[in-house]
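Below is one structure, written out as structure tokens; comments come after it.
The complex is shown incomplete by one protein chain, all other protein chains being positioned as in the whole.
Let's look at chain A:
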Amino acid sequence: MPLFGKSQKSPVELVKSLKEAINALEAGDRKVEKAQEDVSKNLVSIKNMLYGSSDAEPPADYVVAQLSQELYNSNLLLLLIQNLHRIDFEGKKHVALIFNNVLRRQIGTRSPTVEYICTKPEILFTLMAGYEDAHPEIALNSGTMLRECARYEALAKIMLHSDEFFKFFRYVEVSTFDIASDAFSTFKELLTRHKLLCAEFLDANYDKFFSQHYQRLLNSENYVTRRQSLKLLGELLLDRHNFTVMTRYISEPENLKLMMNMLKEKSRNIQFEAFHVFKVFVANPNKPKPILDILLRNQTKLVDFLTNFHTDRSEDEQFNDEKAYLIKQIKELKPLPEA
């Protein structure tokens, strides 16, 4: 701060000052404007302390350590997130920058902030609620912090196994494109980042996840939701860690019917994504009888349909190989011998 010459507030002083300003902001009394200014000023100071600035020197390790420890002690991280909607536009971004920086902090192999947040899961739940309609202006900032948290398996686990996770099935469908897309990015990150954790989660929550919730996404009126969820479904099923989940999904005739209908959607992009799920049903060497029956009843139609399916993708060698394989498999389908 120029006013203080070369001397700077210590981390302890900064955190204390910011906390007082946040509390005043939350109280919402006559001094709210002053509190707003103080919050902004202190956030900038903390941000510069962590990132350095063009004027100041890069931060020393012990300063970052002190600052982090003080943030833990004062419970300021949660306070900032809970009051994010009261902070101004630039201040919101500074909160996200500070949060993400502190989160990445490492001492040897330990991540102190990750460990701290594990003891305060309310931080994660409050961030997840950032997508709620009440305060749309904080959704994208919350998302930035959530995706940073999702990089750490311990935090991803807390989020996946919380009831709040299933609210994402609503968040990804809101009509405000930027919020819905951001929510979908976080949703996808949680389901794909840590393979073993995701596989266990999907296996343990199969019925709730797929039958009760995911089916609704695939039938959504929202074009983007339908397209993106179909694409993610294909990725989930073809991930080798999800073999058990895949086996179960491709054994259910309702799922096959849905994919066959989506192959005929108006949207060529959705047709293409549906193909990459449909192919797994056909390639399954252990088809249950109901699946086999549906394929057999449409055998001729499927061969004709696939022969004329996306023939303009002549440069996509892999796609054409797979299509030829599917046509061959469908032609060679035979009924199960009677018991």
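Details
In this text, a residue touches a chain if its C-beta (ideal position, glycine included) is under 8 Å from a C-beta of that chain, and two chains touch if they have at least 3 such contacts; residues count from 1.
Criterion: contacts and distances are computed from a predicted model.
The chain absent from the displayed complex carries the UniProt protein name "non-specific serine/threonine protein kinase", chosen from "Rab proteins geranylgeranyltransferase component A", "non-specific serine/threonine protein kinase", "60S ribosomal protein L6" or "Proteasome subunit beta type-4".
Across A:42, A:68, A:142 or A:228, the single residue that touches the chain missing here is A:228. Of the listed positions A:67, A:140, A:155 or A:172, the one in contact with the omitted chain in the full complex is A:140. Interface note: of A:40, A:69, A:82 or A:181, the residue touching the hidden chain in the full complex is A:181.
Residues touching the missing chain, restricted to chain A, are 51, 54, 89-90, 93, 100-101, 104, 133, 136-137, 140, 174-178, 180-182, 185, 222-224, 227-228, 231, 234-235, 238-240, 243, 246, 251, 253, 257, 260-261, 264, 266-269, 273, 276, 279-280, 283-286, 288-290, 293-294, 297-298, 301, 304-305, 308, 312-319, 322, 325, 334, 336-337 (touch as defined at the top).
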